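Can you read through this structure? Questions will come right after.
With one protein chain withheld, the remaining protein chains of the complex are depicted in position.
So that you can tell them apart, the chains are marked A, B and C in the order they are listed, and the count of residues begins at 1 in each.
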Amino acid sequence: MDFYGMGESTEPATFQRPQLAPELVVSRWFNTDEPLTLASLRGRVVVIEAFQMLCPGCVAHGLPQAVRIQQTFAAADVVVIGLHTVFEHHEAMTPTALEAFLYEYRIRFPVAVDMPSEASAIPQTMAAYAMQGTPTMILIDRQGRLRAQHFGEVSDLRLGAEIMASTI
Amino acid sequence: MDFYGMGESTEPATFQRPQLAPELVVSRWFNTDEPLTLASLRGRVVVIEAFQMLCPGCVAHGLPQAVRIQQTFAAADVVVIGLHTVFEHHEAMTPTALEAFLYEYRIRFPVAVDMPSEASAIPQTMAAYAMQGTPTMILIDRQGRLRAQHFGEVSDLRLGAEIMASTI
Amino acid sequence: MDFYGMGESTEPATFQRPQLAPELVVSRWFNTDEPLTLASLRGRVVVIEAFQMLCPGCVAHGLPQAVRIQQTFAAADVVVIGLHTVFEHHEAMTPTALEAFLYEYRIRFPVAVDMPSEASAIPQTMAAYAMQGTPTMILIDRQGRLRAQHFGEVSDLRLGAEIMASTI
Partner (left out) sequence: MDFYGMGESTEPATFQRPQLAPELVVSRWFNTDEPLTLASLRGRVVVIEAFQMLCPGCVAHGLPQAVRIQQTFAAADVVVIGLHTVFEHHEAMTPTALEAFLYEYRIRFPVAVDMPSEASAIPQTMAAYAMQGTPTMILIDRQGRLRAQHFGEVSDLRLGAEIMASTI
């Protein structure tokens, strides 16, 4: 099925010919007793909301949308994960600050802190996916393949359709 | 795929075991040169937004959602149709009034006037689908089978997923 | 007190040197047992929301704002009146249709039908105030003088300030 153009979203070549999504590289997890891996989530669709706690578009749009996804789809089918990809204001968006943020905004799904890079301001998972900024919404299908990657706002209608397409 | 409970939406038995959707019974069309039938639209998903022009929930939620659907999905895959199912205030919601309404609200997709019944305030298509009121959103798959019927508000996320599921 | 520019709003000369507001010319009232006149409301601020029932901006913005005004200010200080100024689609926006509209949209404040003109599509009160279209929000002070007239959207902050200024 085709969609009409969506200015801000980007579709990597992998969308047409999906390839295995790169594994998450994580320095710390919140809201989960043990670390998660994409490999261990095989069989379910994985929705990754890459955000920064001081990014207005993430707070106003991306994170509420991730919460709606978690509330709409059954956990047996769709897993929602937050990924804190800090690439600016590193001194302000520490894990300590993130913990307070998740508490105040009542984010209950697992949130990973993207592993900082020694060589760059861009953390490692963000680099592996070639993300352009935040918020970025990533869809991975039941087979672990990257199916969609949207930078900026994407509509709920389109996202709902893409999530369903990823379950098949 | 399962969804979590959605208070206001209703799922007919046909959703589990979809049956052929009843044909539209129409007294007049707007925004189309020739009458449409479900039979002639076979091969595409059909989204029917049943509304009344003086129904606040239709004006605030149902119709804008139908417009978003039309803007999101390719016309070759998904057809959006409005159905004016007048079951109250018949003297106020005449075809003449509807024509002015469609013009002012810039509704561009085809809109059918549901055929009045001689025996009841409920028009004929509304009765055939056993609709409970307006707005009601109906999804019909490529094979012409009724896949979902929602009375009241339904989220874009869920609707996007259901539309995609109906294309398969 | 000065305001920063508000694109769509218009300020008649009467705002700087307020003059007596023209009396309403009305063919029919809803939501009141007896006809109202500006003269009889002297001593209170009068807020007039001029609208058409099929005007999207009136339904989405103007009328909800009028309801908020009624809910915010004490009735002893501020009176809210709707004025149905039909200047197009006359055959669709009849008093019968308006009655159904007011019922469905739960408009409880008094609503006047602006008296049609024999010579023009513009009804008589609309002409007397030289309104440019709908929605138009009119503020009349305790002395019956026209203090502000806004065509299109005006912010609640500014309107709140102007209502307070009209009470003095």
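Just so it is clear, a residue touches a chain if its C-beta (ideal position, glycine included) is under 8 Å from a C-beta of that chain, and two chains touch if they have at least 3 such contacts.
All values derive from a computational prediction rather than experimental measurement.
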item	value
Neighbouring displayed chains - absent chain, whole complex	A, C
Touch with the omitted chain, as defined above, among A:25, A:54, A:115 or A:128	A:54
Which of A:73, A:101 or A:129 contacts the chain that the document leaves out	A:101
Missing-chain contacts mapped onto subunit A	54-56, 59-60, 89, 91-94, 96-97, 99-101, 103-105
Subunit C, residues in touch with the chain not shown (by the definition above)	1-4, 68-69, 71-74, 76-77, 155-165, 167-168
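One rule holds for everything that comes next: only the chains that are shown with their structure count from here on.
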item	value
Contact graph of the chains (line, ring, star, complete, other)	line
Pair of chains ranked first by number of touching C-beta pairs	A-B
Distance between the centres, which are taken as Cα means, of subunit C and subunit B, whole angstrom	36
Subunit A and subunit B, separation of their C-alpha mean positions in angstrom	34
